[in-house]
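What you see is the complex with one protein chain gone and the rest in place.
What follows is chain A.
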Amino acid sequence: MAEFRKLTVQFDSPSGARIADPPGYDPAAAREQGDGSGGGRAKLPLTKRQEALQAQAFAPLKQVAMLCFMMWMSGSTLHLFSIMTTLSGIYQPLSAILKSKDAFPADPEGELNTVVPRITFCLVHSLGILFAVWKINGMGLLPTHLSDWVSSMRPPTVLEHAVGSLLRQQ
């Protein structure tokens, strides 16, 4: 039995605009129960856990392949769809790489090797980025050609000046 608590409303709640939960309301209770695997993993042997990690490192391969396929399908012309696919093709692997620490947390006991799976994970996503860069190049958006630098070229400074008479009627 839950203890009887006095009903209070915190008006000066730092959360500001957020609506305070009614007393006794547990948002977690409304959600479904988690998979509960966190507790089970610890019970698995070390090799199994290592294998699981490795599998987790290769898991995005399908996702990256799918992204690449979508990028390839969207064509190399400049359209809204191809631009959006290419942008997501860069953004998704990049954010996955940046968040790889959360995906492969260091083992507090030091038994698991998380570095190699993490690097593998990053490499798989880098493949996706590479494909996206190749795609951008295919779209002609990389300044790899002289013509992309035309506006930054300055006309040469002229060393001599030949002027005409102002009195001459043009």
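Following the convention adopted for this analysis, a residue touches a chain if its C-beta (ideal position, glycine included) is under 8 Å from a C-beta of that chain, and two chains touch if they have at least 3 such contacts; residues count from 1.
In this section, contacts and distances are computed from a predicted model.
Chemist: Which of the following is the UniProt-recorded protein name of the chain this complex doesn't show: "ER membrane protein complex subunit 1", "GINS subunit domain-containing protein", "RING-type E3 ubiquitin transferase" or "Glycosylphosphatidylinositol anchor attachment 1 protein isoform X1"?
Modeler: UniProt lists the chain that is not shown as "ER membrane protein complex subunit 1".
Chemist: Using the document's definition of touch, tell me which of A:69, A:134 or A:149 contacts the absent chain.
Modeler: Once the missing chain is taken into account, the touching residue is A:149.
Chemist: List every residue of chain A that touches the chain not included in the displayed model.
Modeler: 17, 19, 21-22, 25, 143-168, 170
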